[in-house]
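The structure under discussion is supplied below as structure tokens; questions concerning it will follow.
The complex appears here minus one protein chain, its other protein chains still in place.
Order as written gives the chain letters A and B; numbering starts at 1 within each chain.
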Amino acid sequence: MNIQPERLVELNNLTIRFGANAQSGNATVDHVDFHLDKGEFVALVGESGSGKSLLAHALSGILSPAAEMKSDRFHFSGVDLSDPKSNKWHGIRGREIGVVFQNPRAALSPVRKVGKQIADVIAEHRFLRKQALKEAVLEALAAVRIPDPALRVDAYPHELSGGMCQRIMMAIALAGDPALLIADEATTGLDTTTQAAIVSLLRQQAEARHMACLFISHDLALAKDFAHRIIVMHAGQIVEEASVDRLFTSPRHPYSAALTKATPANAATVSELSGIPGGIPDLRRSVPACRFAGRCEFADTQCWTERPELAGPPDALVACWRPLS
Amino acid sequence: MIKLFSSRLLLALPNLLGVVILIFILTRMLPGDPAAYFAGPAATQKSIEEVRKQLGLDRSLPEQFLTYVQGLFSGDLGRSLTSGQSVLDDLVSRVPASLELTLLALALASGLGILLGVGASLRPGGGLDRLCSVVSILGQAVPTFFLGLLLVFVFYYKLGWAPAPLGRLDILYSTPDGPTGFWIVDTLVAGDLDTLSGVLRQLTLPVVTLAMFGIGPVARMTRASMIEVLNSDFIRTARAAGLPPSKVLWTYAFRSIAVPVLNTVGMVLSFLLGANVLVEKVFGWPGIGAYAIESVLASDFAPIQGFVLLMAFLYVAINLAIDLIALSLDPRVKFDG
Partner (left out) sequence: MAEAALGLIRKIGNLPLGAAFSVVMFAVLVILAAIGPYVVPYDPLATVPASAMQPPSLTHWFGTDQLGRDIFSRTITATRIDLVTALSAVLISLVTGTTIGAVAGWSGRWLDAVSTRVFDTIMAFPLFALAVGIAAALGNSISSVIIATAIVNMPFFARQVRTEVNRRRSAGYVEAARLARIPAPKIVAFHIMPNLVPPLMVQSSLNMGWAILNAAGLSFIGLGIQPPDPEWGIMVADGAAYMFSGEWWVFLFPGLMLMLAVLTFTLLGDALRDWLDPRRAS
């Protein structure tokens, strides 16, 4: 139980199951270990359906009641959060952990002024009222670099651009001055210029407030620019976890190797991959123990029958029976 | 706002005109000779001809229609044969009784329907959800008048909790004399709490009867919209931001479905206005519905025509009001006709 002083999140052996996969018995998030230090920037990459957003939901305490979550340990700042219904989440959800989602326009209430939506969250976590609350909202808008905050507070989401809405979302996520900011595909669907602006704003805010940041994306190039450490997920399993340098210079998992190879410039995305045959396996049916085995040119019997554990030196962990050297 | 209001009103006019035309056609469908009919049973051939001239029935149909519309504009709805009064006066004096009943029932039905629908949406397939479907099926199947009689039988005759179903107020009380004709308002204004309690006691059963038929549609619409919206992205955001569940449920989820629910409430109000006729008969309620029934039985057509016109007018007014409320509730509702 010796958590290092700078450790923020410690998550061991997380498994999330859904009733829809009851027949095959496959977990949608399978034996995942995850940790994050205070102030650390980590990126989580994978194709859509890799379970990365589900992991984000579990980390931010908004897992759907239909999901069945189990873990050996889930500590946040020393608080045990392994029960998603626990009232210990109160005071952490939204306050210590803020989340920025994708598709910002749909992620804001369409019938409430954006200023009000920010004010709701600030009032909840910082107990401000009336004039002080108003000023805090204006400050929050200014902090995410919204021009003319006094004008924008009374706007509705449909009156703002996608990039503007994403800044509002960020103001909501930052409202509780959290220790961890999760950006769940926060730049997906925005145009390239806006994307760059949002990422730089994210980095600047996180650094200024000494926040840890979990950057979830299918865009490897963005992740590379942003994070210190990258975690690669495939079909609910973590396949590789390494420092940015090691992952891009000498990837060890065949999947990561294909990903990095398929990302030559900074424009290509995982979804455009051509080097990897097949798609993510259908978890409603039975799948190999290493869920990449069906797509892997090096796979042998062991890969199909025995699940590889994440192992190796701390800056180059890999879950593979046949890692590349 | 005023500009918006007037353009909405303009859009509502064709509906009103449609109803006026329909009623005009209906009056011309009256079996037999309308002139003989309006002249009364003791009329001679000569007086019938006089009435025909007086009513303008000797002119062409378009001409008759114009005169008819002109009459409407000057507030002339004809005279009731039975009461001898002007139909307009009769209706105006009775309309508050009907509206007080219908609007209270609407408020009750909307409140209960929304609570039931929200409750059902939280746990689809749960107890409240099943109650929701039972209420809505029964609301479609039980005849209004039969439910009213059942309630009277149980709560007045058997249990003695409710007063006799004989109108708006027991004769023990003096009739409220206020400006609105809505007796709840009038007694409150006069500070006469004793009479107010009498008014409320009389209202309870008819209001409950009528409300039972509005709960189902409101609950079903609320449930369906809530289930959809609870899975939406912005609810996820509100939850992740740590807002308390009640705030997420009402300020975020419910607030965003207010418009479809409101439209259903409008539909329910229209239905209740019709069903009101039967409830008024069961509870001896001196409103426009009872007036229409009396006139129907006395073959007194002018009041019925006035009644249907009044309904058309109320219906246009309601839809206008609902449009305007929807506009203020949802910034996305644009004025597009």
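List of remarks:
As a convention for this text, a residue touches a chain if its C-beta (ideal position, glycine included) is under 8 Å from a C-beta of that chain, and two chains touch if they have at least 3 such contacts.
Being a predicted model, the structure only gives us computed values, none of them experimental.
Touched by the hidden chain within the whole complex are the displayed chains B. Summary of contacts with the chain left out: across B:F5, B:F146, B:W161 or B:W250, the touching residue is B:F146.
Of B:L10, B:L61 or B:I137, it is B:I137 that touches the chain left out of the display.
Contact with the omitted chain, checked across B:L26, B:V69, B:V189 or B:A317, is made by B:L26. Counting the whole complex, the residues of subunit B in touch with the unshown chain are 14-15, 18-19, 23, 26-27, 29-31, 137-138, 140-146, 149-150, 152-153, 157, 267, 270-275, 277-278, 281-282, 289, 292-293, 295-297, 299, 301, 304-305, 307-308, 311-312, 314-315, 319.
Note that in this section only the chains that are shown with their structure count from here on.
Subunit B meets subunit A in the complex at residues 232-234, 236-244, 247, 251-252, 255-256, 258, 329-332. The part of subunit A that touches subunit B in the complex is made up of residues 60-62, 90-95, 98-99, 101, 103, 106-112, 120-121, 124-125, 156, 158, 169, 172-173, 175-176.
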